[in-house]
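For reference, the structure discussed in these notes is given below.
What you see is the complex with one protein chain gone and the rest in place.
Per-chain numbering from 1; labels A and B assigned in written order.
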Amino acid sequence: MKELQDLAHKLLSDGAVTVVMGWEQGPRGVRPAMITTAANSHRLIFDPRCVHNLATYLNPRRSHLKSLGKPAIVVKGCDAKAVAGLIRESQIKREDVVIIGVRCGGVVRKPTQAPELTTDTVSPRCGRCDAREPKLVDHLVGPALPEPPKTCSVDMVARLEQMPVQERWAFWREELSRCIRCHACREICPMCFCSTCVADKSRPQWIETSATPRANLAWQMTRVMHMAGRCVGCGECTRACPAEIPLGLILAHVAQSVEQRFSYRVSDDPTLPAPVGAFKTDDAQEFIL
Amino acid sequence: MNSKSLSLAELAALVRDLNASGTSVVAPVPTRSLCGADYRPITELNQATLNGALPRRSLKELFLPASEVLLRYRLKKNDVELLPVPTTFTPQVILGARPCDAAGVAVLDRVMGWDYRDELWFGRRAATTIVSLACPGFDGVCFCHAVGLNPDASLGSDVLLVPRGADAYWAMPVTDKGEALLARGTFADLVEPAEVTAFRKAAEEKVAKNLASLPSGFHTFMAQSFDHPEFKAIASRCHGCGACAAVCPTCHCFDIVDEPEGMEGGARRRNWDFCATCKFTVHASGHNPRATQNERFRQRVMHKFSIYPQRFDAVLCTGCGRCVRACPAGMDLPEVLGHLYAAQAAGGVS
Partner (left out) sequence: MNIYQPHLMRIDEVVAETSDTQTFKLSFKDPQVAQQFKFLAGQFGEYSVFGEGECTFCIASSPTREGYIECSFKAAGKVTQSLKRLSVGDTIGFRGPYGNNFPLEQMKGHSVVFVAGGIGLAPVRSVIWNVLDLRDQFKNVTIIYGARSVGDLVYKRELAAWAVRHDVKLWTTVDPGGQTADWKGEVGFVPAIVEKAAPVATDAYAVVCGPPVMIKFTLPVLAKLGFAEERIYTTLENRMKCGLGKCGRCNIGPVYVCKDGPVFSAAQIKALPPEY
């Protein structure tokens, strides 16, 4: 932690950056922090409660953050993939952000929990992690940490895949019935950066805005398809959803599909092209022809 | 009517009686949610959890659904036929409402009845009897006391129940509707027992610790503090996602849209909308009066603690704390209020 705080202090004092986006202790747990003065760099922390994917704050649409100037951002491996995605898709330039990677040993589900990692408290997505030491970094801080404990939660992705279609449909119909179209899933997602989301376009109205079964399904399916090959698996959409819909499950399934079909896993190498933006001559085609 | 004593068995019988007579009963029902419950219809009392679980969403959606049809239209050549929607609804009893949720409904009555009477809202209100269950104080977040309520507030309730041990309740009728409900059973009179008074007092003391009460003249101070430095960077971490408004008992802003139903017509609906979102106030020209998240968050605080009190003499917040628990970015309304109290004290009360 001191390593991180000292680094932030130096970057801000030297004027290399004018804001460090990291995590701090809030009144009720860990929360994102925008540190704009070196004097405040002691507020930065890193522990298993640092669940938030801060890459979403690099979205150029957030004008009030853009006006803070050149950022440094603290990222776990999963977060670094999102920063890579933003660079890959030309939303930010590599040289316009200083990336401080932290070595991660897993996070809990909610930033308001206690920081102890057990099979009970660890976030299930950490079991799928392949990036505990981020590579897309200007600086790397923190000690090497042990593997996260294996979650005792049921692997819902596998369970859903094994369900007969009717049962799976009933599961999602029930879950999506609680959707109220607040779009928190979209606002918190680093990869949802469109200045006007397709769901907000009215000429024509591609996706109805009402919280009805057909409109909710249209919205969620569209978002998932737009995330194919881009979703970094940070789980923020699931965490943000005030209706507690397990959105990450569909996204995890689609990520598996993309891996199977295109041998592609979202990586934190921004030069590696994604299937959505590139093609290889031996790409699978049986679903087209 | 005197206050009554109700046993669990008597309450269960009341639930069955209501269902049998065509009145639906809605209560907090346990779910696998992190909050523990949702307001859902029940047919038997044992389906409900009346032991203090806070439903993840408020009662608001029972009166202002997340998406509600305002009217239907059928399109013909050169003409349109309008099909009105009913403004009378099946009777329902909400059993075990949180006092903060019941109060939220009563607070919203004011804007819903402002000059133009919203018959859809009041139709649902008329059909509903609210039986609140006094709360022991939920956690360190909630602040009903600070906004002038209490964990045993009866604002918006027709009957207030207070638990007596694990299997009995003291019931206080608050309105005529509440009396009519209690008259359905033959419940023994019971003057408020000491244990009930003690429960209520302990709950109030517990919640009062979470946040100091709104200072006198707060809404006036807020009205004059539009450009206060407190708001300059208040929302740097806010995503503008609307989760806070979605779970809030008093947020009521809505959008109106037309959507097709079949080939020949459609429905005009009103849908929850969220002032936190960047497109809430954007004009067709592209101009946005609230161009950054700081301004949008300021609007949220102003609407609740200055504008609504000024127009309707009520704070548009019941202190339930759901916004704090739902926010994925750690925005914290009690923290914000604390800073604003300090700002008011520093600047002097006007």
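Brief remarks on what is shown
Note that contacts are C-beta pairs under 8 Å (C-beta built on N, C-alpha and C of every residue); 3 or more make two chains touch, one makes a residue touch a chain.
Because the structure is predicted, anything quoted here is derived from the model rather than measured.
Considering B:E61, B:E230, B:D258 or B:E335, the position touching the chain not shown turns out to be B:D258 (whole complex). Touching the chain that is not shown, out of B:A12, B:L50, B:V111 or B:A126: B:V111 (per the contact rule at the top).
Within the full complex, the residue among B:P84, B:G165 or B:P229 touching the omitted chain is B:P84. Checked against the full complex, the candidates B:F143, B:F280, B:F297 or B:Y341 give a single residue touching the omitted chain, namely B:F280.
Residues 202-203, 205 are the ones on chain A that touch the missing chain.
Considering the complete assembly, chain B touches the hidden chain via residues 70-71, 73, 75, 78-80, 82, 84-85, 87, 111-112, 114-120, 223, 226, 252-258, 260, 265-266, 268, 270, 273, 275, 280-285, 289-290, 295, 299, 302-303, 306-307, 310-311.
Definition applied: only the chains that are shown with their structure count from here on.
In this assembly, the C-alpha centroid of chain A lies 31 Å from the C-alpha centroid of chain B.
Touching chain B in their complex are the following residues of chain A: 26-34, 52, 56-57, 61-65, 68, 110-112, 180-184, 186-188, 200, 205, 208-212, 215, 236, 239-244. Within the complex formed with chain A, the chain B residues making contact are 33-34, 56-57, 66-67, 140-141, 233, 235-237, 239-243, 245-247, 255, 257, 259, 269, 271-272, 274, 277-279, 291-294, 324-326, 328-330, 332, 334-335.
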